[in-house]
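In this view, the complex is presented without one of its protein chains, the others remaining in place.
This part shows chain A:
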Amino acid sequence: MHQLSVSDFFVHKFGFAVDHEVFNMQNIIEVNQISYNYPERSLLFDNLSLNVREGEWLALIGQNGSGKSTLARLIDGLLVLKSGAITVDGLSVNDENINEIRNRIGIVFQNPEDQFVGATVEDDVAFGLENRQVPREQMHEIVEKSLKSVGMWQFRERIPANLSGGQKQRVAIAGIIALHPKIIILDEATSMLDPQGRKDILQLVRDLKEDNHLTVISITHDIDEAAGADRVVILNQGQIIDENTPDGIFAKPQRLKQIGLDAPYPAKVIEALSRRGITSDKQYMNDEELIAWIKQLVSRM
């Protein structure tokens, strides 16, 4: 099955083809039959393969302990594979290429407090640039630009203790876009934020993605975040049990529940309505489609 192309895979498994425009782009990350286990624990990944295409927003969902964060760390070379290979932008992940690979990938981690290295906002954004030995004058320009793009420039002299969680995540994102990565990995970056902060951060990343043609991998428990992705991959106990567009994934809310995940709000509405005898021909709709459909129903009554 690994030899099939992804679109073939969908035809083969689900009997329908997925949007070709998204799926025919070049792979930027290729994860090839990898195995990995933490020391003194059984295999977490056994022959896992996954491709990420350039410019797509990929959501990686799954329960706690399903291996989502581990996969992100393996891609960035923070953990070392047991077997298999990972290629990022044509470079295989190994000790030799590690700096090149980390230039291409920026990760925003879950806990905003722990990834704040600098003593002030400015210093934190400059940290990655200092590591890459960027000259000082250039550094000041880039820091200013990055902080302005996340709307944190007026907070540049603040210390982390005087920032909110959302603001710290903005600084973390600024620190990453200062390095011009091709890939941004959000490792549950919004999980500790309130709904508004979460929305703001996601909108920010979405805008950045459009402006800079980035590839985004978002690891998340937030099902609504996943619903906005181009493609959703479900990981369960170290195995990919499904990958599809959000429409395809959320069309089966029952199965999501079986593996301990929730369905997005529109899917729940559709399900609740179908239990009351109001069925639609479409399995999943986003907010706008749902509203349009309900309006249509009401007008027909």
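The working rule: a residue touches a chain if its C-beta (ideal position, glycine included) is under 8 Å from a C-beta of that chain, and two chains touch if they have at least 3 such contacts; residues count from 1.
By definition in this document, contacts and distances are computed from a predicted model.
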item	value
Chain excluded from display, named as in UniProt, from "Energy-coupling factor transporter transmembrane protein EcfT", "Light-independent protochlorophyllide reductase subunit N", "Tyrosinase" or "Quinol:cytochrome c oxidoreductase membrane protein"	"Energy-coupling factor transporter transmembrane protein EcfT"
Among A:113, A:211, A:271 or A:287, the residue in touch with the chain that has been omitted	A:113
Which residue of A:179, A:219 or A:270 touches the chain not shown here	A:179
Which of A:28, A:58, A:71 or A:126 contacts the chain that the document leaves out	A:126
Missing-chain contacts mapped onto chain A	73, 76, 78, 99, 102-103, 105-107, 109, 111, 113-120, 122-123, 126-136, 139-140, 143, 159-161, 175-176, 179
